[in-house]
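Working notes, structure below.
In this view, the complex is presented without one of its protein chains, the others remaining in place.
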Amino acid sequence: MPEVVLDLFSNFWVSLVGKILLVALMIPLIGMVIGFAEMKLSAKMQNRVGPYFAGGRWGWAQLIADGVKFFQKEDLIPTDADRPVFKTAPIWVLVGTVALFVVIPFGPDLIFRDLDVGIFYALAISSLSTIGVLVAGWSSANKYSLMGGLRAAGQLIAYELPLILAVVGSVILAGTMSMTGIVEAQIESGYPYVIFQFVGFAIFMIAALAELTRIPFDMPIAESELVMGYLTEYSGFRFLFFFLAEFANMFTMSAIAATLFLGGYWLPGLAESQLAYLGPIVLMAKVFVLVFVMIWFRWTFPRFRQDQLQSLAWKWLIPLALLNILVTATFKVLL
Amino acid sequence: MADERRGFPGRGMLKGLWVTLDTMFKTIFVPGKHLRTVNYPKVKETPVPRARGVIALDQEACTVCMLCARQCPDWCIYIEGHKEEQAPETPGGRIKVRATLDRFDIDYALCMYCGICVEVCPFDALFWSPEYEYSEEKMGAMLHDKDRLQDWLHTVPKAPGLEP
Partner (left out) sequence: MTIDHDTLRHMSEASVSVELETAEMTLNIGPQHPSTHGVLRLVARVDGERVHDVRPVIGYMHRGYEKLSEVRSYPQITALLNRIDWVSGYANEIPFMVATEKLMEIEVPERAQYIRLILTEMARISSHMVFMASYPLELGAATPLFFALRERERVLDLLESVTGGRFHPNFNRIGGVKPIAGAGPTQKKTPQDLPAGFLMETREAMDQILHAADQLEDLVAGNEIILARTKGIGVLPLEVAAAFGVSGPNLRASGAAFDLRKVDDYLPYDRFDFDVPTGANGDCWDRWWVRLQEIRQSARIISQAIEGIPSGPLQAKVPKVIKVPAGETYVRAENPKGEMGYYLVSDGGQGPYRLKIRSASFSNLSILPWILEGVLVPDIIAIMGSLDFVLGDVDR
């Protein structure tokens, strides 16, 4: 029986359809789990309980209920809005997120496609979401959305650079851009790269928060000023796409950070054979630690003003990242 | 005066992070002291005895003097009454005339819960009760008639003891 299944999956088209289905299933599931974790954790930080009634005592069905609620809402498009652009904006954002799943290594052979330029591809594809955000703000025919969209454009473009530069240090140490290759290099050297690349790790996490437009970098959304920024006119399932994309993007950014800096699916005590089935669990654990840190930051800090945000990126993060590259490269050559 | 910038840069943010984390652990592991919400409607907090929830009417005591209706700032009390003759207690005695209520409605959609009617009644016919769960689906149902107001009477609590 297993040989028949394996034979079937060795057929390229069957395995392709299987992979697509798996990704399509994982995105909403991960989005719901992380969303639920955010609701419960933020509630505990504020002396509350969080979701309680939906689905019994733990309220685990809250996000499923929310998803159904969003789906059955009326599809409102403002009269003056640019209809085709308005409709495609959420798709841009979701594509930019889903495409990142392809290069996340869950285990030594558990990766959708081990590209040779894995991390390069990941950073390039994640920039697609920027277009989605900008056109969402522009096409909404609403001054608040326009301001939110423009703020988003400035912010996302400004923080692309620290994101990319922070990654370069890890790539230099590993010597390869393939994601599995970077994890293998960390296994070989025996320590996760965060020990020497802590500056790069910090810059990557800050830039990732800015790319996700989460507090403290959530000027484009800025609930208390711009109502919802570029998301103001979106309701129903279009809003659901943005919402889901944000949580799924949290997962992918944390997974990339875990792979590049924390050792991915490897833990210092594990043997090679155990990695095949323990690997995904290890990666998930690291991802959830990083997601917890993101949630923690969101509920503690207020938001930066736009010019302060920009000066943080251009005047602090980029020079630091360049310095990091310089030092790493020097040490790599000398040692 | 305010020395908020002492220490290394980032100290303020780390203190804030610590406060949030500390609250989170305390709420998860010591909920008795730190969880500050109750899951209404499964758990209900009891209001204090003096809480102003609803006004109860004692029809026996009311003499249709109309003071409460006159003093209400919102004019939300509607009273109608008539005079009834009652048979004398002893034969050959004086016929007593008593005013009885036909209608005593309080419109809780207008009422602003100020308590002037309760205070001004010279015959102690109105009382405060802390009951608050009487919301309706129609505005018209917020008009409580005299029998409903009489029903609230059993929820009027004893007065709390006073500070010595």
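In this document, chain identifiers A and B correspond to the written order of the chains, with residue numbering beginning at 1 in each.
By our rule, a residue touches a chain if its C-beta (ideal position, glycine included) is under 8 Å from a C-beta of that chain, and two chains touch if they have at least 3 such contacts.
Because the structure is a prediction, the values reported are computed rather than measured.
When the whole complex is considered, the residue among B:E80, B:E119 or B:D147 that touches the unshown chain is B:E119.
Which of A:G18, A:P268, A:P302 or A:P319 touches the hidden chain is settled by the complete complex: it is A:P302.
Only one of A:I215, A:L231, A:L262 or A:V291 touches the absent chain when the whole complex is considered: A:I215.
For chain A, the list of residues touching the undisplayed chain reads 42, 45-48, 143-144, 147, 215-216, 218-219, 222-225, 227, 299-308.
In the full complex, chain B contacts the hidden chain through residues 1-2, 4-5, 7, 9-13, 15-16, 18-20, 23, 36, 47-52, 58, 60-61, 71, 73, 112-116, 118-121, 124, 126-128, 153, 156-164.
Please note the rule applied: only the chains that are shown with their structure count from here on.
Here the CA centre of chain A is 51 Å from the CA centre of chain B. By the touch criterion given at the top, residues 41, 44-49, 52-53, 296-297, 299-301 of chain A touch chain B in their complex.
Residue ranges of chain B in contact with chain A, taken from their complex: 13, 16-17, 19-21, 23-24, 27-28, 34-37, 39.
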